[in-house]
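So the structure is just underneath, and the comments pick up after that.
Yeah, one chain of the complex is gone here, protein chain that is, but the others are all in their spots.
Presenting chain A:
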Amino acid sequence: MSSKKKADLKVIILGDYNVGKTSLICRYIEGKFKQQEPTIGAAFFLKQWGPYNVAVWDTAGDEKYVGLSRFYCRSAGAAILAYDITEPKTFESLWARFTPMLVDANEDCIRIVVATKSDLLQPGSREITIEEGKKLAREMNEHIDLSKAPFEPFFETSSRTGEGVKEVFDYIFQYCLPLSAEQKQRHQHEVVDLTDDSGVKRAQKSKCGC
């Protein structure tokens, strides 16, 4: 009964309906992009991070589950606040609707602002700049000391292409459950990371081109 094991870290993802929260998690856990049904209530994923178990809770964005989402935020060590990069409204509601939900989360809960659907961004049509995103990320995390993090907790991702997805979770895990390089190495040996490999190949190809 895997879900019964006490997780070492609880990560929760919040955000408006249809911004792509489940897709983001699914991309990270399963490594692929597929059509998702609207989440009912909440969903749960377990991820190994070195010796640790990390519980990733996916919440329903629909307004009617607001009460539940707040409940599921309890004792979260990290929260992903996701917005649709093509829908400025979803960015605004992060502050308005979702930050209040995090009152029950751990005091030192880190909040990561994540823009989704970056593949749908047309050049010139950007409405939320990277600076705005970073600013929000800084404001959200005023309660904690961000100096041990490498940079502001802000990411732009695409679940369709996989861009930035792994980075989000690595950032969170490394911040909350720091692993030494050796631990990471050992951990990575256990997992055959196909996506990583293809990335390397692509890089090599581009090198050949020039």
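By our rule, a contact is a pair of C-beta atoms (placed from the backbone, for glycine too) under 8 Å apart; a residue touches a chain by one contact, two chains touch by 3 or more; residues count from 1.
One rule holds for everything that comes next: contacts and distances are computed from a predicted model.
Visitor: Of the options "Small ribosomal subunit protein mS25", "SCP2 domain-containing protein", "General transcription and DNA repair factor IIH" or "CNH domain-containing protein", which is the UniProt protein name for the chain that has been left out of view?
Guide: This omitted chain is identified in its UniProt record as "CNH domain-containing protein".
Visitor: Of A:32, A:74, A:89 or A:143, which residue touches the hidden chain?
Guide: A:74
Visitor: Across the whole complex, list the residues on chain A that are touched by the chain not included here.
Guide: 1, 3-4, 7, 10, 40-44, 55, 64-65, 67-68, 70-72, 74-75
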